[in-house]
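Every protein chain but one is kept in place in this view of the complex.
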Amino acid sequence: MIELGDVRKVFNAGRPNEFVAVRGISLSVEAGKATFLTGPSGSGKTTLLGLIGCMARPSSGRIWLQGRETTSLPERFLTDLRRRTFGFIFQQLNLIRGLSALENAMLPAYPTGEAHRSIRKRALELFETFGLSPKEHARAEWLSGGEAQRLTIVRALINDPAVIIADEPTAHLDTALTLDFLDVLGRLKAQGRTILIAGHDPLVSESPVVDRVVSLRDGMIEGGAG
Amino acid sequence: MSRWIERQRNILDLTLSSLLRRKRKNAALFAAYTLIVFLLASVMFMSHALKREAASILAGSPEMIVQRISAGRHDLIAADAAAKLSELPGVQEARPRLWGYYYDPVTGANFTLVASGEAGLDPGRIAVGEGVARMRLASVGDSIEFKAHDGSLLELEVGEILPRGSALVSSDLVLVTEADFRRLFGTPAGLATDIVLRVRNARELPTIALKAAEIYPDTRQVLRDDLLRTYQAVFDWRGGLLVIILGGGLLAFIIFSWDKATGLSAEARREIGILKAVGWETSDVILMKSWEGMAVSLTAFLGGVLLAYVHVFLTSGVLFEPVLKGWSVLYPAFRLVPYIDLSQLAALFFLTVLPYTVATVIPTWRAATVDPDQVMR
Partner (left out) sequence: MILDPAILALLAGSVLISFMVLYAGAFAAGILRRWDIKSGSEGQIALERKTYLVSTLLAYSFGFEILSFFLFIHTAGRISGLFAGAMCAAGSLNVNPFGYPTLILKLANVLAAGVWLVLNHVDSRAEDYPLIKPKYRFLLGLVPLVVAEAVLQTAYFLRLDPDIITSCCATLFSSGSSALPLGMLWDWRIPLGLILYAVSAAAIGSGLFFSIKGKGGGLFSILSVSAFAVSAVSVFGFISTFIYELPTHHCPFCILKKEYGYIGYPLYAALLGAVVLGAAVGVLGRYRKRGSLAAILPQFLKRAALVSVCLYAIFLLLATLKIVLSNLKIGGY
């Protein structure tokens, strides 16, 4: 599904604070499977997720998405692709305060030009699935931790993406909520979606949902390429 | 096409809800914007309306006025010059006028006195403009005392107060009979202040003016069109002067809006970051910010124009009176005829919305080009 070929990402190239986040990673992500990226902070997990999720372009190397090379696509096209293919769940949740839960969920679909009504319908169906229906009009900041987590999942699913990317999703969750989350991921996988998670949580890495664990250190894969 | 429309609609949805959420923060900017538009619009509406008033009033005045000049100053002219001038080909009518200024020591105002053959004016009776009546606290039937040229006092009874509608020209007017005029000012019989000519064909005016100058070399010929042009120029000039003065205010507003646009709050930055992270392109964010700017601009523009309309046409421009109307103690209370045209609004648009847009383009772009992967951290 997703292929990385000797990908490198350098920040502030040529300047005194030059920093190489990812050095020469080659990786193959299988479709319909859940892959877990682990490693200490600074190992390049978040940067790698960003590269895979078409959020940033590599300084060198090549990336293929569903057989199509995305390395040098300009932002405009890349963003359109990203919108359609990926759904993101962030560590800090990143919900917009002051907007209702429903509006937050609908945001990623706004620029697609899809009719407002149809986006809303889909959002409400997802709310139903995740038990958020009563909170439709609640402001994002009033939601409980678990509800907010589920809202970010709904937001990630609004464009019906093939890949879900989650960056340290369980870092602020207790065990019960973590297991709930893993359960959701399992269901998404059963729908045929590809899952990519980054984090340290052993509950996740040892869960049956995760098919493969990749360890990173200092911007490279430990124990050779995958 | 419909995708494009839906995209605009969706983004506009978010724009409006953002604006409403941050009402207090945007309030100062909005107030300043509306104020600037209000001030500029008031100046433009007022000077345009005054110009039109002047034009419509002058439309009824005679095409040419012949005045005698003595030692560079306007002097009295022989009344029988009128007969001679009316014989010139093209002249419909020529008649002598008797008028002058009277300084009223009681109120410190200058009245314009005109000898008029109006029906209803017997010797001893006058018709006064509403400004005169107001200043002298006189109504019909009251008497006003005038100081004649020889120091004696002349009492004249107010027979009529001139209608309010003509206030712009008649406010300081006093109509008297010829006899009373000469009694008051001591103007000898046979002499008039000037001669007015009615000419049928405008193209003949230069020729007639030349001939009049030949017959009476010590006179000057004042054409109505020249007067009209002078009025227009004066109002333009005054209006333009005010606009330049307001330019300082405009500049301050522009700097303020630029500053506001650059200093985006942390909250606002975070929101843009989130939008980019969930799949908004830079152009989508720029579009949203542009809609924000447009919403603010349009509301401020409409609000300012409306307020200016009320200010100029319903309260007769209370704030600007002294500058635009000239320095005078005797001030006519009158209502300007409402008149707005598209070019005024367009000029207003260029002076306010364009600078605001220019000031906010670069800060907007900078805010929108944030890297989405920054948000991940």
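All chains are identified by letter, namely A and B, in their written order; residue positions are counted from 1 within each chain.
Definition applied: a residue touches a chain if its C-beta (ideal position, glycine included) is under 8 Å from a C-beta of that chain, and two chains touch if they have at least 3 such contacts.
Small disclaimer: the values here were computed from a predicted structure and weren't measured.
Screening B:Ser152, B:Asn201 or B:Thr369 against the full complex identifies B:Thr369 as the residue touching the chain left out.
From the options B:Ile5, B:Ala83, B:Ala179 or B:Leu354, the residue with contact to the chain not on display is B:Leu354.
For the chain left out of this panel, the touching residue among B:Ile244, B:Leu302 or B:Val337 is B:Ile244.
Which of A:Ser28, A:Ser60, A:Ser118 or A:Gln191 touches the hidden chain is settled by the complete complex: it is A:Ser60.
One of B:Leu40, B:Ala127, B:Leu197 or B:Ala261 touches the chain omitted from the figure, and that residue is B:Leu40.
For chain B, the list of residues touching the undisplayed chain reads 40, 43-44, 47, 225, 228-229, 232-233, 236-237, 239-241, 243-244, 282-283, 286, 290, 342-344, 346-351, 354-355, 357-358, 361-362, 364-365, 368-369.
Annotation for chain A: contacts to the undisplayed chain at residues 13, 57-60, 71-77, 80.
We take it that only the chains that are shown with their structure count from here on.
In terms of their C-alpha centroids, the spacing between chain A and chain B amounts to 64 Å. Those residues of chain A whose C-beta lies close enough to touch chain B in the complex are 46-47, 49-50, 55-56, 75-76, 79-80, 82-83, 88, 90-91, 94-99, 103, 107-116, 119, 155, 159, 167. Listing the residues of chain B that touch chain A in their complex gives 2-4, 6-7, 9-11, 13-14, 17, 21, 267, 271, 273-275, 277-284, 371-373, 375-377.
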